[in-house]
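Below is one structure; the comments refer to it alone.
Missing here: one protein chain of the complex. Every other protein chain is in place.
A and B label the chains in the order they appear, each numbered from 1.
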Amino acid sequence: MAARDGVAGMLFAVANDFEWTGDLLSVVLPKNSLRAWLRIDCWIKEAQMSRIESTEPRAAGLAVTMPCELSVNGGTWELEIDSRTTLLDALREHLLLTGSKKGCDHGQCGACTVLVAGRRVNACLMLALMAQGDDVVTIEGLPALAMGGESSQALATESVPLHPMQQAFLSHDGFQCGYCTPGQICSAVGMLAEARAGMPSGVSDDLEAMDAPLTGDEIRERMSGNLCRCSAYPNIVDAIKQAAQAQP
Amino acid sequence: MQMDQPAPPNALDANRQGHIGRGAERVDGRLKVTGRAPYAHEVAECDAPAYGFVLGADIAYGRIADIDISEAELAPGVLLVLTHRNAPKQAEFTKEGDDRFARPLPCLADDQVRHHGDAVAFVVATTFEQARAAAHLLRVSYEAKDGAYVFEDHIDQAFKPESADGFPPDSSTGQFEANFGQAQVQFDQTYSTPIHIHAQMEPHASLAWWEGDRVVVHCSTQFVESAQKRVDATLMLDKSQVRIVSRYIGGGFGGKLPVFADVILSALAARELGRPVKTALTRQQMFDLTTHRGNTRQRLRLGADKQGVLSAIGHESWSQGTPRYAFCEPAAVATRSLYAGAHRMTRQRTVALDLPVADSCRAPGEAVGLMALESAMDELAHQLEIDPIELRIRNEPGQDPEKKVPYSSRQLIACMQDGAKRFGWDQRKTQPGQVRDGRWLIGIGMSAASRGNLLQEAHAEVTLRPDGVLQVRTAMTDLGTGSYTVLSQIAAEMMGIPLEKVSMELGDSDFPPSSGSGGSFGAASSGSAVFEACTQLRAQLAEAACIDEAEAAFADGHISGAGKSMPMGSLAGKKGVIAKGMIKPGKMEESYSQQAYGAFFAEVAVDTESGEIRLRRMLGVFAAGRILNAKTARSQALGGMIWGVGAALTEDGVIDPRHGQFVNRDLAEYHVPVHADIPAIDAVFLPEVDDKTNPLKIKGVGELGISGAGAALANAVFNACGARIRDFPMTLDKVLVNMP
Partner (left out) sequence: MKAFTYERVDSPQAAAQAVAATPGSRFVAGGTNLLDLMKLQIETPQHLIDVNRVGLDRIEDTDDGGLRIGALVRNSDLAADLRVRQRYPVLSRALLAGASGQLRNRATTGGNLLQRTRCYYFYDPAQPCNKRQPGSGCSALGGYNRIHAVLGASEQCIATHPSDMAVAMRVLDAQVETVSSQGSDRVIPIANFHRLPGDSPERDTHIEADEFITSVTLPPPPPGRQLYRKVRDRASYAFALVSVAAIVDAEGGEIRHARFAFGGLAHKPWRVEKAESDLVGETASKAAFDGAGDAVLIGAQGYGHNDFKISLTQRVLSGVLTEASAH
């Protein structure tokens, strides 16, 4: 795996060639700073993973690895991955963007919801290969999205302001265990865009209305693809209402 | 400190900093809304792990006849395949030991299959995709035997367990049978509740690696100590050789009290391979390889006079258990203390089936027992033409009717009356089928809430650092319950500092042992330990400042008294000041009957064409002692109530009677409530401070919301359309056949 950008690409090459470099980098660069920005952890992991490949003879034809270029949160990544890798697992296990969650791996819970080409989707039911050519935004990329979608690999550290939806969830206690939360937030962002585009829902009284108000019933129906077992539903809806009002 | 006396006035009562009761934003909230809180599968504190994948049995009962791993072993990326033939030796399974979650869980230990999905192999590979694919290449043949899968077929072999989740299985006061037989009004009905699945959003996951002869396991567990003991017992290590870390848990609800095969197998494989191994159970495996709430059949008998005054209360329950595991759902536990009546009988029995293991699920006992009892009370009220709230008031005990001790605090009547006003109970029609809205019939129902309050032993350590930050450590867990936050509030109030100055470290077995999260005792127990540690710290700081402890005041980061004031950090020296505290249950447990109480009100709509039931609005009014955090307490209560809606309307873990497997083992077909199912819901807490329970004067709230909630919906359905459904969940097919 390599990153396109010059400095980062160079660092990857170094980390790959010298095993100890990864360990040195781990010590020299503390987390949540330059190291996070450079996504160094991904490369350390990829280098380590390639070193633990088994050397036993393998049955042929039972694995297909392909190049896969992903645009995630404003950055571009060139991966070499198993064709079976879902977008969700590519994010979590290869890019170490673990904000998107695996709740069921079968599109039945919504915890893996991310934005692909601006639309909310279940990342577990897309192959990484299928996401090539589309911009992917995960929970980690929402603050940048809120700031106008500037190309940035800045993660949401303490100092980065939250996306209004994230802030609303915080204020309204729209979560408990937090596992479904990134999916709820990304889904809500996508949902608001759909509503603003005049898309109807299963409870819309007037199917043809392009500017129907986003009532509580509308929010609930549109968000029903995101399960929450802690059942933070009422607070989630309140949070979404607040965020919807903040962005007319 | 042992809780032998009522708690005296303390700094939490004074609440000078104002932390106690405040709806403070969760201290882990920012991490959660940004997706940066690392759950077990996401922890990045070791070298790149290899990926484990469990293979479960395709039969429910019998043995593995043969297992051919040759193809799987050669699959790309595969590093290890474990089966009963080559799994490392582990301790034997045993029923000994008070803490069943600490007992060994040997995996792949023999060729027996004890339930569908029982682990029969474990594959480790470089990637998840490779491990999953290789698992499919394992060729397992079975010798299936006929197992016991059908509850009704085996109810005659029900047996009396040694205990029902720590309670005596039976209780008896007076002469139930004789008195019931002579009562003017004899109510006798049977109810049933299905298997409930926890369905936490985060499946069980574990990441294990070895540092020398010590294993570190990041996993998702409510009881860090029990997990530590289970691993050390199973792997035959010393406790000091096991560290369990569980900092962020994606939902527990009782299903993460124990740890399961993924933890043991990850640890074993990590040792074999000399590198970290991480494993997540699939959602389907969550049904088979973890626990669930067993189904129940419950018989309620109530003997009363025509005014509804109860003289005889009989509650019998049969629940699903498993042959090697003695858990029995304590469905009758709330009945023992809820209503007055001189002649009482409860009996709890286990029906052992060859199914995945039944154990604790949110409010074991009350969650399903009160669905039955509170439905029965509503039926009795209707039969006698007495208002359901009035009926309960007429049976309000002056003291615990079985233990014959006073209640530590009880505001059931206030909750019912307050809720009645808020909800508009007087709008309710006494006869069913009176209110229409288009093709829907509308009804209102209510039920009582009761959940036992417990205190468990817990320890905590606090360190005042030179920079004025208070570091708190305890092995307590936060499953979304809000422990990080409420414990921080307690510490901040005790030491008079802002919340941001508390560094709360939880979920690590290297920390002082705690109660863990369960039985709604987590906040009370671990919070009291933190309270005690802070009390100790206050004493130490007062001494260091040469201020008399009784005069010392802690506010705004300063200690003051005897005419002086100084920042606390200045007393910390280079190393800081450390203090420890602990709490243990004591005489208060026996001297008082301790429950949290409440009342539920629900309005439902029943579709007269299809029988579909939809919730319209719901309210819970509770009295649960002092509320530490208004936001998190309300969230817990709402969560429990919504679980009650699911239990009443949609949730049903179905077992195929022929083959003993869960038929609907995924989230598409096991129906937990979705957003659209919960249109309007609220929870309110009445002020209450209970000095008998613990120094914090709180009661647990995590499970109160589910304890009785389902019955409010059943009673509302009856009020709507006259269908009395006693077999939960109340799916539309049951409504259609029961509608008059």
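By our rule, a contact is a pair of C-beta atoms (placed from the backbone, for glycine too) under 8 Å apart; a residue touches a chain by one contact, two chains touch by 3 or more.
Everything quoted here is computed from the prediction, not taken from an experiment.
Interface note for the absent chain: among B:His136, B:Lys306 or B:Arg324, the touching residue is B:His136. Among the residues B:Pro104, B:Pro388, B:Gly482 or B:Gly611, only B:Gly611 touches the chain that is left out of the figure. Residues of subunit A that touch the chain left out of the display are 61-64, 66, 82-84, 86, 105-107, 110, 113, 119-122, 125-127, 129-130, 187, 190-191, 194, 197-202, 204, 207-208, 210, 220-226.
With the whole complex as reference, residues 58, 129, 132-133, 136, 439, 609-612, 614, 649-650, 654, 656, 658-659, 661, 663-664, 666, 668-669, 671, 673-677, 731-733, 736-737 of subunit B touch the missing chain.
As a working rule, only the chains that are shown with their structure count from here on.
Centroid to centroid, with C-alpha atoms defining each point, subunit A and subunit B lie 30 Å apart.
Against subunit A, in their complex, subunit B makes its touches with residues 23, 25-26, 28-39, 41-42, 44, 47-48, 50, 71, 74-79, 126-130, 133, 198-203, 248-253, 275, 280, 282-283, 479-482, 631-632, 634-636, 638-639, 641-643, 666-668, 672-676, 678-682. Of all residues in subunit A, those touching subunit B in their complex are 41, 44-46, 48-49, 52-54, 56-59, 62-63, 82, 84-85, 89, 92-93, 96-106, 108-109, 111, 138-140, 143, 155-156, 158, 162, 166-167, 169-171, 173, 175-182, 185, 203, 216-217, 219-221, 223-224, 226-237.
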